[in-house]
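Submitted below is the structure of interest, expressed as structure tokens.
Note that one protein chain is taken out, while the other chains of the complex remain in position.
Showing chain A:
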Amino acid sequence: MEDKKSCTGPLMIALQYNDLFDLDSVSTSINTDALPKGRAFTFIKAVQTVNERLLEKNKTESLLFEVILVAKECSEEIKLKIVESVKHYGLEIGKFFFCKKEELINTLQSNKVKLFLSTDKNDVNEALHSGIPAALLYDQADDHVLNQLKVIFSGDVIGFSEDSFDSLSDFGFSETQIETFKAAKICMKEFAILIGEMRRKFGQENSPLCTCVLTSWGSRNVCASALKTLREWGLDADVAFCLAGAPCNPILAVVKPHILWDGGFHNMRDLSTQS
């Protein structure tokens, strides 16, 4: 459908089918109804809104979001149901990948996915360890705003100095974890550059894309450093929160982001994914 030959687009995001559809509430009997909506539904609607607005500005725009759906270990029945349900809801899914559990990482790598989103933090962690950019798909309430995609970047991951990263070992983070955080910063950069380009096509107001920086632990200088670094990467963040240790769940409950990119910090903090 869209021209994919441009060097900048599309921005490929991978989702898992069990986030897009809610399989727990499906009855075992075969029926012709579509699968019920899952936790990633509002995300995909918001992504589609961004694409629509981008195409409004430029019909031949190539820097668009492309969502691919990954499904591990499912029966032929379910595979069919997935494809049908996607059609039923009018979702724009670029590709489907049905693979085995062990093949997930390879599938993501070979498709040059710019971001793998999941509500399962173990999957996110595994992907990060393998060098795939991955972030938490934040659990959404049903009545969430559909016409704006909200992305949160961790100010700590972007703004921490080398010293600050290394001092995390005193606090109990392992060497591997610290290396994961540093690697996350590099992954974030690529994604941020593309999002920054997309964001620039809209003005300050009425943008379908909203970017936030959330600094949980760092001082204000860390927050300022994160904002300036993102600017260097071409992304002018819209919103900033600096918490210096204050609880972040109440703030996340107000922001209701779709994507929470914090390099695996959430594994340590055991983030509750219920809104």
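Everything below uses one rule, namely that contacts are C-beta pairs under 8 Å (C-beta built on N, C-alpha and C of every residue); 3 or more make two chains touch, one makes a residue touch a chain; residues count from 1.
In this text, contacts and distances are computed from a predicted model.
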Options "Cytosolic 5-nucleotidase 1A-like protein", "Calcium homeostasis modulator protein 1", "RCC1L protein" or "Myotubularin-related protein 12": UniProt name of the undisplayed chain: "Cytosolic 5-nucleotidase 1A-like protein"
For chain A, the residues touching the chain missing from this view: 163-164, 167-168, 170-171, 203-205, 210, 212-213, 216-224, 227-228, 231, 236-251, 253-254, 268-272, 274
